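Every protein chain but one is kept in place in this view of the complex.
Every chain is named by a letter (A, B, C and D) in the order it is written, and numbering of its residues begins at 1.
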Amino acid sequence: MLAQQIVNGLMLGAIYMLVAVAFTLAIGVLNFLNFSLPGLFMVGGMLAFGLMKAGWPFLLAAAGALAAAAFASLLVERFAYRPMQGGDPEVPLVSSLGFLVLLENLMLIQYGSDQQAFPALLPDLNLRLGGLVIGIAQLISLALSLGLVAFLSWYLSSTAAGRRIRTVAENRETAQLLGIDISRLVPQLFVASALLAALAGILFAVNYQQVSPFMGEGVGFKGVAAMIVGGMGSIWGAVLGGLVIGLAEVLSISLIGADVVNISVYGLLLLILIVRPQGLVGRAASREKL
Amino acid sequence: EEDLVLGYMMAKSGPYVSLANTNEVAVDLAVEEINKKGGINGRKIKVVKFDTAGDPKQATTALRTFAQDAGALAIIGPFSSSEVRTTFPVGEREGIAQMSMASSAPGLTKGFTYGFRNTTDEGKVIDQVLAAVKDKKLPMASGAAAYATDDVVSKSIGTVVVPKMFEKYAIPSKGAVDFQLAAFDLSPQVAQLKQMAPDIVGLGSPPEGAVNIAKELKRQGVSTRLIGGTTIADPELPRRMDGAGETLTIGTTFFPEVNDRTKGFAAEFAKRTKAAGLARTEPNQMDASVYDIVYLYAAAMEKAGVTGDKAKLAAERAAIRDQVAKLKDYPALEGSISFADGDAVKPVYVLEVKGGKWTLLDTRMPN
Amino acid sequence: MALLEVSSLSVSYGRVAALADVSLTVREGEIVTVLGANGAGKSTLLKAILGAVPVKGGGITFADIDLTRAAPHKRMAQGLVLVPEGRRILISLTVEENLLLGAHMRTDTGAVRGEMNAIYDRFSNLAERRHMPASCLSGGEQQMLAIGRAMMARPRLMMLDEPSLGLSPLFVSKLFDLIRELNAGGLSVLLVEQNTGKALKVAHAATVLELGRVTMAGEPAALAADPRLQAAYLGGGSAPAH
Amino acid sequence: MSGYLTGVLVVLAFNVMAAYAVYLPLAAGQLNLGIAGFMAIGAYASAFLTNEYAWPMWVAIPAGSGLAGLVGLAIGFPVLRTHGIYFAMATFALGQVISAVFLNLEVVGGAAGYPVTDYAGPSVVFAAAAGVVLVMLLLSRTRFALYLTAVKSDATVADLLGVSVRGMKVAAFALGAMVAGFGGGLYAHHYSFVEAQHFNVLLSVFTVLYVLFGGTQTVWGPLVGAAFFTLVPELLRASDQWRYALFAVFIIVFMAVRPQGLVTTSLFRLFRRRPAEVSS
Partner (left out) sequence: MSAALAISGLSKSFAGVRAIRDLSFRVPKGVTTALIGPNGAGKTTVFNLVSGVYGVDAGRIEVNGVDVTAMPSRKRITTGVARSFQNIRLMPHLSVLENLLVGQHVRASSLKALLTPYRLVPSHRWKREARDALEETGLGRWADETVSTLPYGVRKRIDLVRATLAGASLLMLDEPAAGLNPSETNALRDHLTALMAKGITLLVVEHDMHFVDSICENVVVLNFGEKIAEGPLSRVRQDPKVREAYIGTDEEA
């Protein structure tokens, strides 16, 4: 029983983890709390659903949804991020939330506000080990997520492109003075984080066989929480955070009850932040040199 | 010649949109039918509409608009329990009747003389569902409850109604699991239910929760009968469960297959919703309820001899209220309706999912 | 041969005109210095040449290519580099990563390593701290890093915006030696300096900006002798009223 | 005044109070994403006092506000160890925890909500909102407001100049919580009903949205932002299902054109400067 719940928690955590990494790319690198990401997550799931309903095969539908999310993200970059440069870091929050509302309402107009059933791709393909039920689809998505994250982490820390990205993260203007082509690098990052979020949305739809125009909100907030628990800007922190949040959620439901799940999950987040303001693996900001 | 103005609070946007956006078609249909037959007391009914988005604050604004600006005689709606909680006190102060089509939380009309609901208390509904299950000699040797904790109605079903009914029908309870409305991952809860292995699970939840739990039950290979009240009564539910949820049994206050009148209504409704480009073309219980609300008000206005004269507005509003409260065995679309303590008393249709479709198991009158 | 040709350049920030009709030429292998009071527009000029601020009028030609509207990275690909005012080192990166960043457009990784070691030899303060975050450097050390970073790009024209700022006298001498040395190796230099005397000494040509306009230009020696310049920039007279 | 206008203006009044609750800490650079939690404290506490102890409303609502402020003060010290987005997330979590606690608190009705007997009419709401705006305007003219901006701009230097950075932040946070609690208490007594579900994340987030949209550089921003967010959806009522989509497009385009929000200091300068330039 407990073993099953831990498996359930890890599977849930895998979804949070991808969203958290998408947020990490946006805020850790671009210093942009991109609230359109939950919307792009939703676009991933919802559009994959819509295209399959229109008769497309799954892989094609997924590719279409990813492409749409990438395109939407480029619009976010153009209209929410680019004009806000040099302002307070909170400001882009407004228009990125505007994008979230927009995407949700567009999907709502197209497909209705109902939760819809996403067709089962691998019907009832479950690994049964003793009493343990592990969904193959979930296992595949966990592996896929971890692989992607590992690649990203290597890319950012060890390549010249990664250095350029970190330069933009620290100071856009300086990056420009150093001849970094921001007008290409930044949109690329937006596309990358959109692809992660949308992929998470597709995996979510496949795993839980449901989509809805509002599916991004709950997961989005948990994703931000996961990123913060792990420590902002650290990709492996986001992974750890995602798993911690997933486990905390499932275990508190099964051990105490769903009415305390918000108290325990967010209480844990609060506690972690108070004890370690920089997150689990984040480095404490040292006092700046004058 | 004045029209008889009714205010109508719609929830055409916001969280209830998929349940509520077809209501307008039903209201328009009822008004058209009545006006075609010559209206009430020789006057036509006119409906003024306001989209509240299911938000209590906007519902209050709607109520003030109807009462103070539009000269409404009575109000159709509001939709949700939260809206009812804020608009009933204002309606009481303004002296104008309201009748909700969807709010089914316990005790909402208590203490209000102008507040009505054309809905049935979930306790009464589930009582009839269990009675039907017992009558049909279906297995019910042990039970458990599953409910959403952050929704008033669902929670009271899970924590109050189901335990009480299990006691009434002598069903030993194996326990309860709960979840959040927004939860998509019900694997922990179902893992617990699997251990309990009950014959029936009393479900307090909106349709989404029912879909999710039915699917997860299927995934984890658990077979049990889910039973529930009107909160799950979505005509589309069997399709949305996509093969899961066989034997799910619920009570509702409307079923299109009952008689010619309901079939006729469903057909006309389908025509109009299709023409309006709406996603759902099958009427749900709220559509039927709101359709009947127009008729109930019409009956009350007729009895009260309402003229729509602006000078007599306050008196006529009070008269409508008094007549609604006194309605007995009114032959409505949903069946025979009477009012007791502000709430409608009407038949309960017990439905079961069979072969991926709703089928009528039994029709019962709450006692 | 003219390497950089700035003609009738105008730049404004909103309604404030920062540069008006500024022309300037840097020939291949030459050191040109730009002098002027605070707010005269010197930094703006360098940034405009790099493309970091949009120009309102005029043209910029570098190595016979018109770059007036090109993006900064395009200009740097042609061999322009700037040591910006205020150093602008990246404090979240290590000292070494900052240096590597200077060479981010280059593909000859082997040569880059070698040049980096040469810079460490020259600036021993940096060598000791190569794996520390650049935030811990002292003011002068940050200036060294900024210069080193620009050298890593292996430019044809290096623009320096007040490079001696915050450097010790000994180091200022070393800096000017370095500029001479790089120049001798073929590098052209556009130098903005408050250390007017030293700047005029190394330069082949000088331009004076006042409130965004060129007021004097010519031979450094001649300028140094000019009484107006003496008064304003060589400490010969009292402060001009603001 | 028509019933419709009254209804809309009441909503506006509540949005304005919420906006200033967010604005105060934001002026010191702290994004409070849990403001709904503090509104809930004020709402439940004051409703409890009038319902169960028959306190008069004009005592109970300030008491609820004070309690929200005290909670803000007590929580402020540990939570303010965090910065930036971490702080925003900590307050977000705090808001979630507070509303979840009320959702499970059976003495105030739990998930069923809590009806409130005493009633505060529209004129009371208007007067209260006007009072809040007035206090904010006065406050914005003080050194306190100046220090909040200083702390936001450069906390290290503000500290070296002797400004108590921690004190300012905690004060702004607690004052914001007080304003939120005040609005919450009034909300409970105007709408005669409180439910924890109302005080959710979206309420907090949308309030932050008004404020940023209006602009945080001046004290007028929150007012303008709240007015915009209350009134424009009303104007778009006719557009039906496209209402919120259009509204979202509107926000995006507006912010792209005026990233610092609608009301900025430079806007004020522009107005102030013109006559002087003409005369000189």
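Here is the rule we go by: a residue touches a chain if its C-beta (ideal position, glycine included) is under 8 Å from a C-beta of that chain, and two chains touch if they have at least 3 such contacts.
Just so we're clear, the structure is a prediction, and the values are computed from it rather than from any experiment.
The missing chain, though absent from the display, is touched by one residue of D:Leu146, D:Leu202, D:Leu235 or D:Val253; that residue is D:Leu146. Residue in contact with the omitted chain (choice from D:Val157, D:Leu202, D:Leu235 or D:Val253): D:Val157. Check C:Leu19, C:Ile119, C:Met144 or C:Leu187 against the missing chain and you find that the one touching it is C:Met144. Considering the full assembly, D:Gln217 is the residue among D:Ser204, D:Gln217 or D:Thr230 that touches the omitted chain. The chain not shown here touches chain C at positions 13, 16, 35, 37-39, 43, 85-86, 125, 128-129, 132, 136-141, 143-144, 162, 165-174, 194, 196-198, 231-242.
By the touch rule set out above, chain D reaches the unshown chain at residues 138-144, 146-147, 149-150, 152-154, 156-165, 217, 265-266, 269.
Following the convention adopted for this analysis, only the chains that are shown with their structure count from here on.
Centroid distances from chain C, each centroid being the mean of CA atoms, peak for B. Mean C-alpha position of chain A lies 37 Å from that of chain B. Chain geometry summary: the mean Cα position of chain A and that of chain D are 29 Å apart. Separation between the centroids of chain C and chain D, computed from CA atoms only, is 49 Å. Shown for chain D are the residues that touch two or more other chains, namely 103, 241, 244. Shared interface positions of chain A, i.e. residues touching 2 or more other chains, are given as 108, 217, 259, 262, 288.
Chain C makes touch with chain A in their complex at residues 47, 50, 52, 71-73, 75-77, 81-82, 84, 88, 90-93, 97, 100-102, 104-105, 135-136, 149, 153. Residue ranges of chain B in contact with chain A, taken from their complex: 15, 17-18, 148-150, 177-180, 182-185, 187-189, 191-192, 195, 208, 211-212, 215, 218-221, 236, 239-242, 279-280.
For chain D in complex with chain B, the touching residues are 2-4, 6-8, 10-11, 14, 103, 110-113, 115, 119, 191-193, 195, 197-198, 237, 240-241, 243-244.
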